[in-house]
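As you look at this complex, bear in mind that one protein chain is not there, while each of the others sits in place.
So, subunit A:
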Amino acid sequence: MHRERLENALFRAGYLAILTFMLLPLAVVVVTSFAESGNLAFPPEHYSLVHYRTFVEETHWLLAFDNSLLVGVGTTIIATTLGVTAAFGHEIDDGRAGQVLAPLVLIPLLIPPIILGISMRVYFVRAGIGASYPSIILAHTLWATPLVYFVMRSVFSRFDWQLLDAAKDLGAGPIRSFVYAVLPNVKHGIFVGALLAFIISLQEFVMALFLSSRSTETIPVVAWTQIRQSLDPMVSVVSTFLIIISLIAIVIATIATNLDWLSKQLS
C-alpha cells in the first residue's frame, strides 16, 4: 500500500517533469513577446508592450489573421460536414463501401504534407484556382476531414441507434430524423470535431506555404517569412495570440462537452 503510493507519486512527478519540459518553450515564447529590444533573446533585458503596438499597426499581420480566420472557418465548415456525414453513413450502412472508407480517409494523414503541398500546387494551378483561399481551404480540409471522421465514429458508436428508428417510425423523414433524433445527442461531439478542424487549419504551415499568394498568407506562413528575414519578438507576439486562441478554443470545448455532466453534478 505504502509502496504503491510512493510509486504513484514518483510516476506523477516524472510525468509532470516531462510535460513541463515540453511546454516550457510556450512560456519562453510568451515572455519574449514582452521584450523591449528588437532581438529575440531569453530572458529579455527589459519588458514592454512595444511589439504588441507594432503588431496592431502592421497591416500584413492583421491581414494574415483575417486569412487564417477565413481559411479556418472554411475548413471547419467543409471538413465537419464531410466528416460527420461520412461517419453517419458508415454507421447506418456498414457494407463493403464502409470497410474501404476508413483506410481511404486515413491516407491524407499518412502522406508527408510537403508532398501533398507540392502536388496540390500543381493540381490547383491546372484546375485554375491556383494559390487562393479555396485551394488552402481544400488542402486543410483534406487533413481535417479524417480527424473529424474518427471523432464522429467514436461519438456515433455510443449513440443509441434505436432513437433514429423511433423518429422514422413516428413519421420523420431522413433529414428530419437526423436533425431531431441524432443531432441533439451528438452535438457536443460535432462541436469538438469542428474545433479540431479549426485548430488543425490554424496551425498548418507546409501546405499553406505552397498554396498561398502574397494576399492569402496565413499566420504561420507570414511568421516563417518574417523569421527568415530577422528573428524578432514580433513572431513571439503572433505566437502568443495563437496560443491564446487555442486555449480559448479548448476551454470552450471542455465547457461545451461537460455542460450536461456539470449541470447534473450541480443539481
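By definition in this document, contacts are C-beta pairs under 8 Å (C-beta built on N, C-alpha and C of every residue); 3 or more make two chains touch, one makes a residue touch a chain; residues count from 1.
The definition used in the following text is that contacts and distances are computed from a predicted model.
Engineer: Please identify the absent chain by the protein name in its UniProt record; candidates are "ChsH2 C-terminal OB-fold domain-containing protein", "propanoyl-CoA C-acyltransferase", "Molybdate/tungstate import ATP-binding protein WtpC" or "CoB--CoM heterodisulfide reductase subunit C".
Structural biologist: UniProt lists the chain left out of the view as "Molybdate/tungstate import ATP-binding protein WtpC".
Engineer: Touching the hidden chain in the complete assembly: which of A:Leu82, A:Ala167 or A:Val206 does that?
Structural biologist: Considering all chains, including the one not shown, the answer is A:Ala167.
Engineer: With the missing chain put back, which residues of subunit A would touch it? List them for me.
Structural biologist: Looking at subunit A, the ones touching the missing chain are residues 160, 162-163, 165-173, 176-177, 180-181, 184-185.
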